[in-house]
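The structure that follows is given in the form of structure tokens.
Note that one protein chain of the assembly has been removed; the remaining protein chains are unaltered in position.
Note that the chains are named A and B in the order they appear, and that numbering of residues resets to 1 at the start of each chain.
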Amino acid sequence: MLSPEGNFAERSSGAVTDDKLRKAVRKTVDRLRDLRRADELPDPKTLERRAKAQAVREHSVAELPQLLAQFTENCERRGGHVHRATDAHEACSIALSILRSHGAQRVVKSKSMVTEEIGLNEALEHAGLEVTETDLGEWIIQLAGEKPSHIILPAIHKTRHDVQALFEAESGMTLSSDTARLCAHARVRLREKFLQADAGVSGVNFAVAATGSIALFTNEGNGRLVTTLPRVHIAFLGMERIVLDLDSLAAMAEVLPRSATGQKLTSYFSIITGPRRADEVDGPDHLHVIVVDNGRSAVWKDPEFRDVLRCIRCAACLNVCPVYAQVGGHSYGGTYPGPIGAVLTPLLRPEERSANELAEASTLCAACTEACPVGIPLHEMLVRLRAREQKEHPRRLERLALRVAFRLLRSPRAAVIPRVLRLAASGTGTALLLKKLVPPLERWQRARSLPPAPARTFRALWQELEMEEHHAH
Amino acid sequence: MRLTAADHSPARSPQLHRYWSLRHNPPRVHTALFITCLADQLRPSIGVATVRILRRLGLKPEFPAAQGCCGQPAWNLGHVNEAKVEAQRMLNVFRDYDAVVTPSGSCAAMVQHYSTVFGKDDALTQEAHILAAKTYELSAFIVNRLGVKNLPGCFPHRVTWHASCHGTRLADVRSEPLQLLSGLEGLELVPLPRAEDCCGFGGAFCVKFPEVSAAMGREKCSHVSSTRANVLAGNDAGCLLHLQGLLSRDGTPTRVLHLAELLEEAATGRAAC
Partner (left out) sequence: MRTDSLRNSQLAEQFSAALRAVGGEVRMARDAIAAQEHLNAVLAESGVQHLVHHAVDTLAPLSPHELGAGISAHGPRGLSRIDHRDLCASADAGLTGALVGIAATGTLVLAAGRDTPRSTSLLPPLHIALLHSQRIVPDLASSLRLFSANALPSQLVHITGPSRTGDIEHDLTTGVHGPARLLVILLDPNSESSA
């Protein structure tokens, strides 16, 4: 699901000149990571929590097929229905046929990245259904006709004035740009949608194999409304988002909110096991869980990348990523932005060549790896992706240039870089030609001065240094 | 052995005890200098300073001339075979030394991770582990291997420190350079806001995505300016050249110094504290 326009380099160089966007993104990611650190740094239990969470996820990924089978059995025993979808198209078709079989027309949704990944809204709307995103950020994005730019804060790039304009256009009312008022407005508008909805669609943070339950972490309460008011609940589960039992779930609850927002626990954490019982006056009559593969099985079979399936979509890696902070989520072009997106998107979409370029969009600073609560070596995976790309589509010129450079850099007399620098600084016609021939030189100079060229390299100086030592004795 | 002003200092503080004892009983560590391409070609003063610092500590560092690049550019661009060739050369070059010292956190990290380059089953992996264990970034070598926590010297300036990502996260060199800096007389160390953020150099990244790289670098520079430090110091030539390029393009007078250059200037400088 890469956006068609341009590639990362083009999208990002546009984004870095958008000061409003950069400011909005920077402000929010800084706040999020500060909150996380304020919670984690002083807490001696942080490492222990992370180690536990990592162990849980390692087990989940290792035992994935067995856990899925166990989940399916237990969920169905409690009256739920579990469907498996191999790709986006199948996942949407299953949802559509469930909705049709219940005569559902109006659908309310709570936040779910996997439904973004499969393009569910487009599919349902295309079939004539009304879909309303009810997470405030997602609703803003839906009204703007955009895609989320952050995993947990989809409207991170919108200011309150943008939101005011969108809400005014939707309701035809005049509103203030005060955040509390805008939220109150959304509460009223969306409450109507909830009361009229025929079906609710949600994601799943974790499925629990031993109990057949699904767990949802939310703050606004829309996730609870979606799974309480409509008669049909369809939950989309990314195939790998499963844990063994309630103890494992507790371990995940200890890290997910902390890593995402620095909260000890989200306002609401629901564990749903089957549809409502016969004597209950609310809750859905029908619960369907659609397990989405969409490329995950292939990742699971690849030992180099299997560990990425541990991901719990906490977005901690986005919030510390220096590239993400500059370019925002849309530059990544896929559903998942930031470091996890740069790794996951090319893996889930191996046929889309342009996705591979995302792995290049990193300085390999490893801030993502350091932030990840489940120990995914994200920066190493980026390097592995680059190696895979070289193997499949070698950049021969680059390779040759490296070989030549390595050779020249070892040569005691070549002093190749100082020579190039002196030439480039000479201001002659040759200097201009040089810049044409060596694009990195021009690209370096776009924003930076060239370093002064030293008279001699260290290799050339070494003899003198040796003499110096000699004389000293 | 060359003497410096500090040798004649009447007040030899107890913190410098280890330094003086090493000078009188030179450590028997057969040490190689791994200069790194950038220092060799673009900033030889870093190498000269490193050699002099090590000599003052009683060592006789050697410079095996067959050394080349650590292979990081190839590895990070996905050219695995080219990286392997360079890594193998380095294994050979440094085989007979007790310690390999380099003035770069990033290049140290690369050498320390050669086992990943060779892969789990490769026969060279064992040797890679041996090289990894004896390879040090300069300040880590001084503080952790030699046990010298303080060096004599005087540097009466306001200094802020750029903690390079590879040095801190991959080579785990975090407190050592700060330890050495804060021991210098007259030096005022000011913390850099958002120090953990990457400066945007990133090797090939800085010319593959020049706009993003520059935007990251400018943010770093604005943090540097906010400290009102007159010296920005670091232990990775790549980051420093990138930041210096940005600062000088903007006409900012902040001096950009490598840790080795700074320590050398402090030890031999004319400034009186």
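Just so it is clear, contacts are C-beta pairs under 8 Å (C-beta built on N, C-alpha and C of every residue); 3 or more make two chains touch, one makes a residue touch a chain.
Since we're looking at a predicted model, the values are computed, not measured.
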If you put the missing chain back into the full complex, which of the shown chains would it touch?
-> A
Which is it among A:H89, A:H126, A:R160 or A:K391 that touches the chain not included here?
-> A:R160
Among A:A250, A:A298 or A:A455, contact with the omitted chain is made only by A:A250
Which residue among A:L47, A:A169, A:C183 or A:M467 touches the omitted chain?
-> A:C183
Note that subunit A touches the absent chain at residues 24, 27-28, 31-32, 78, 134-137, 140, 153-156, 158-160, 163, 179-180, 182-184, 186-187, 190-191, 195, 210-211, 213, 219-222, 224-225, 227-229, 245-247, 249-251, 253-254, 261, 263-277, 279-283
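One rule holds in what follows: only the chains that are shown with their structure count from here on.
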Euclidean distance of C-alpha centroids - subunit A vs subunit B, Å | 34
Residues of subunit A that touch subunit B when the two form their complex = 9, 12-13, 16-17, 22, 320, 322-323, 326-327, 360-367, 369-370, 380, 383, 385-391, 395, 398-399, 402-403, 405-406, 409-410, 412, 415-418, 421, 439-440, 443-444, 446-451, 453-454, 456-462, 465, 469, 472-473
Which bits of subunit B are touching subunit A when the two form their complex?
-> 1-2, 35, 37, 39-45, 47-48, 51, 55, 60, 63, 65-69, 71, 73-80, 82, 85-86, 116, 165-166, 169-170, 196-198, 200-203, 205-219, 241-242, 244-246, 248-249
